[in-house]
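With one protein chain held back, the other chains of the complex are shown just where they sit.
By letter and in written order, the chains are A, B and C; residue numbering begins at 1 in each of them.
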Amino acid sequence: MPLIFNEEQRLLKDTAKEFLNSNAPVEALRKLRDEKDATGYSTELWRQMVELGWASIILPEAYDGLDFGFMGLGAVIEESGHTLSASPLFSTVVLGASTLILGGNEQQKQDNLPAIAAGELAFALALEEGSHHDPAAVKLSAEQNNEGYILNGKKTFVLDGHSADKLIVVARSSGEAGCTDGLSLMLVDANATGITRTRTIMADSRNAANISFDNVQLSADDVIGEIGQGFSILDPVLDRARIAMAAEMLGGAQECFDRTIEYLKEREQFGVKIGSFQALKHRAAIMYTELQLSKSVILDALSAIDEQRADTNQLASLAKARLNDVYQLVTNEAVQMHGGIGVTDELEIGFFLKRARVSMQAFGDSGFHRDRYATLCGY
Amino acid sequence: MPLIFNEEQRLLKDTAKEFLNSNAPVEALRKLRDEKDATGYSTELWRQMVELGWASIILPEAYDGLDFGFMGLGAVIEESGHTLSASPLFSTVVLGASTLILGGNEQQKQDNLPAIAAGELAFALALEEGSHHDPAAVKLSAEQNNEGYILNGKKTFVLDGHSADKLIVVARSSGEAGCTDGLSLMLVDANATGITRTRTIMADSRNAANISFDNVQLSADDVIGEIGQGFSILDPVLDRARIAMAAEMLGGAQECFDRTIEYLKEREQFGVKIGSFQALKHRAAIMYTELQLSKSVILDALSAIDEQRADTNQLASLAKARLNDVYQLVTNEAVQMHGGIGVTDELEIGFFLKRARVSMQAFGDSGFHRDRYATLCGY
Amino acid sequence: MEALQQFRATTREWLEANCPQSQRQPATREEQVWAGRNKTFPSDDAKIWLEKMSAKGWTCPDWPAAYGGGGLGDEETKILLEEMKSLGCRKPLLDIGIWMLGPALLEYGTEEQKLEHIPKIIRGDIRWCQGYSEPGAGSDLASLQTRAEDKGDHFLINGTKIWTTNADKADFVFCLVRTNTDAIKQKGISFLLIDMETEGVSTSLIELISGESEFCQTFFDNVKVPKNNLVGELNAGWSVAKSLLKHERKLMSEMGELPGPGFSPAQAAQKYVGLNNDGKLKNAALREQLTQHEMDYRCLGLTHFRTFEERINGVADSNVPLIMKYVGTEEQKKKDGLLVALLGSQGIGWEQGESFTADEILSTRSWLFSKALSIAGGTSEVQLNIIAKRVLGLPDA
Partner (left out) sequence: MEALQQFRATTREWLEANCPQSQRQPATREEQVWAGRNKTFPSDDAKIWLEKMSAKGWTCPDWPAAYGGGGLGDEETKILLEEMKSLGCRKPLLDIGIWMLGPALLEYGTEEQKLEHIPKIIRGDIRWCQGYSEPGAGSDLASLQTRAEDKGDHFLINGTKIWTTNADKADFVFCLVRTNTDAIKQKGISFLLIDMETEGVSTSLIELISGESEFCQTFFDNVKVPKNNLVGELNAGWSVAKSLLKHERKLMSEMGELPGPGFSPAQAAQKYVGLNNDGKLKNAALREQLTQHEMDYRCLGLTHFRTFEERINGVADSNVPLIMKYVGTEEQKKKDGLLVALLGSQGIGWEQGESFTADEILSTRSWLFSKALSIAGGTSEVQLNIIAKRVLGLPDA
């Protein structure tokens, strides 16, 4: 249970920090937004990230990977939270590569993992169908026919779904909505016949898509893992996503906090620095303690993935619930403590507030994860 | 919807305040505690309260009552929260008299209400069987036999049960634990054969009892209302209890708050009054706002009873949940803001802290009432 | 009492006869009628309704009849509002001249100023905006820098104001300006009325985190203002401003009344989260939050009613209104935050279209805008300082 980054991971983190500050600061996200960029991220930036090896951090060496694990990837993703850098890293690597690593057959791995490592393939996970995270609620149907399976249904809130090359679609091959049995994971070309993608621009200036599947024909080889047994792969993939998202949220919250503390030291009101007001001091100190506790849980959760610990699911829910709450607290306080300028678009704090809201919603809100944690603990 | 006390009620309140401050301050409760008083309240004090008419405030004039309603009784009870005065007022009048007024037949009213008005009869409601408020969970059985009904079972947390003359026992005459159908209210002599009462001294230095019923024989005339239909009386009685208890809690919270504000103005640390520390100021201001909101809801809830409004049940849950939370907040803050002396038995703040805890538990904690409120509102 | 019952009866009769049917439902944002020199009406009915109401002075029912107001007492005003509410009549006119400037002008203005401005406010002829805050000043209003130099027959204004809501649409601004730079902060400030059409006045919109914004920055570049536009004594504008701030804070505490998404949190919960078989909201944590909010919101409403009752009955506690800005805006923030949480991924969209409905987008934007409520018009921190000092009497540091 290493609760600290090792030398290698610290190096990776420092490099990421330097690179992102120079190449993808919050200002870059503002530019993508204001220019209504069609892709939603800079392909040039992504190429550079790939060159730095980020797309291959968690991949096994056999598939051109670095095999640095989630401690390594988490270190990079935490840094990307500081700068709110948009890239396909999360969807393609945390979601896409993880699914293939955990559930793909040799052919699927060979076909996709080296391409991911080379930055040639972008993935998205098409899971949600309602407005709240609920993996078991899937209704999109995968009916067996002579040629394989045929997909019908709709997906919503598919992160980076508009720009992905391939989709991993969570489909129901048997059972009823509400059951985890009968779910299947399908590897689908994002431009396959019958697929309609509608880009949805989200409040955080990132992108998602609503996707409809109208008689999309797949072959039997497109199934990842066993048919009907998809949840056994999906669940650990989602836990990785929750933990990685929480790592990003920690970076964002820390950045927002640091900026606020700086402001408290600079800004004067009534002839004194506002950071000298005790009420603000105490609120700042409380935020600091929350961030320190959060840091511990992110480190433990990342190492739980790498060590394949049985309590990874508990830690995923713990990390996501906590960072949901802490990111919300810190961004709300940051806006309030910045006062009038805090609610203008000119200041970058608003970008963190919006990113916090969207990331809180992705892969389960706090209620979802406290309920899950309690159930996992038997009460 | 009178959200203010009228002239008559204000007079009643002022008189109560003066009387209780002179005759039953917190010091009196300490004395009862330290002397391990067998009754748990001063019978002489109760006689004086009866002379002031408190036992008859809500009784109809036909039964020697004043018919001042719950706005009047609430005004007095709120004051008793300031002084933590122990008396049978709550158990006998709010619980006992209300049950008879709402559900008793003419004979039962004649037999009991004038005696209550005269201070000659003390009542207790024997309801709970588990450690959490749950009226539907009653299992104590009332089996019909030739002579009427025979009671078997156990009750716990019966407020003032050790000193009551008569008990109103919630029994199950049919149906299963968990159903509100099949509950019956039984009027029982507290010293009847088969009844064993064990006094339980509570943390707030008030008294309750655990009571066991072993083949207690009742006549058919001892049923209040229809057999099996007791919940239709019990539910509004409990709402009165919740609202009256919340009124007492408001008084206690207000008192504790006032004492704390005084302390903040007197106490010096680091060469200045601690009330000048902004963090404490803000916390004090927030408590003030919570108390003001609480005051509004108590007034509306009391008048809802008197006006027999359909939303009395909602207001009961609203008032009780809110005052649970506010009394807890204020007493916790009071202890903390008093510092070291706040945790000594010498200071009276501890008595409020303990009373808050016990009254939070009686007639439903905040979770119970938020759940009930939500259900009443249809979500 | 009989006179009041009589008043209620005739009021109801008049409203039924004069309020067009189309004006008997809540106004959407597009249907609101704001004051102004060149105001446009969304419909003929809206024009008729304003004319009828302003003719009786009922756009400002409790203002003196001498200046065109309704001349009603507190209890009559309450009855009028109750009857309007019961018929569903919408407000015929919106303007901060009604909510803020008018009451202050009635208290501090000269007879000439009252005769000039009050009737126009009542009729909606002039749209007002407010110029208090300045860039960098924040909560410390008194540190303002906008200069008004005495040039004999006029003042010459130079400086800039921020958060001047709807300044781009307003005809007049009431302003705090510095008329004495030697005096300590509050002592050298005066209260001026400035016509927005005067040469040298310009405005620019501020973009907020919620996107669209009604806030402006207003610039004064050698603006000449007649001396009789000074309200109150020279260098004593702070008293006028404080009196006005009370009204602003009351206004902020009632912001919940502004048009928002077409569903309440409880409705959104049922629609977006859904109920279990036992009739309870599916997500227990959201159910707790929703219930807590609904309870607190009800208490807030009851407290509004209570202060009103107390005032009517002559037992007003002047301290209670001081909490309303704080509680009202904090609760509104919670409500808007709860709403987007209930909407889930439908509450984080940015652009209306096939993926997000107008109400959903409005929810997201309202949530972001709500962050300004506890900052504008006195931050929550300033409000708590005021409660601690004025109500609780806690000592200064």
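A few remarks follow.
Going forward, a residue touches a chain if its C-beta (ideal position, glycine included) is under 8 Å from a C-beta of that chain, and two chains touch if they have at least 3 such contacts.
Keep in mind that what you see is a predicted model, and the values were worked out from it rather than measured.
Which of A:Phe90, A:Phe213 or A:Phe277 touches the hidden chain is settled by the complete complex: it is A:Phe277.
Contact with the undisplayed chain is limited, among C:Lys91, C:Arg127, C:Arg287 or C:Lys325, to C:Arg287. Remark: the omitted chain is touched by one listed residue; of A:Gln229, A:Ser294 or A:Thr331 this is A:Ser294. When the omitted chain is restored, the residue from A:Arg172, A:Arg322 or A:Arg355 that touches it is A:Arg322.
Within the complete assembly, residues 1-4, 261, 264-265, 272-273, 275-278, 280-282, 284-286, 288-289, 292-297, 299-300, 318, 321-322, 370-371, 373-375, 377-379 of subunit A touch the chain that is not shown.
For subunit C, the residues touching the absent chain in the complete assembly are 284-285, 287-288, 397.
By the touch definition given at the top, subunit B reaches the unshown chain through residues 128, 130-133, 156-157, 198, 200-205, 208, 210, 267, 269-270, 277, 279-280, 332, 335-336, 339-340, 342-346, 350, 353-354, 357-358, 361, 365-368, 370-371.
The rule we apply is simple: only the chains that are shown with their structure count from here on.
Note on chain placement: the centre of subunit A and the centre of subunit B lie 51 Å apart, centres being C-alpha means. Our note on geometry: subunit B versus subunit C, Cα centroid distance of 43 Å, whole angstroms.
A separation of 41 Å divides the Cα centre of subunit A from that of subunit C.
In subunit A, 277, 279 are the positions where the chain touches two or more neighbouring chains simultaneously.
Counting partner chains per residue, subunit C has residues 381, 384 touching two or more of them.
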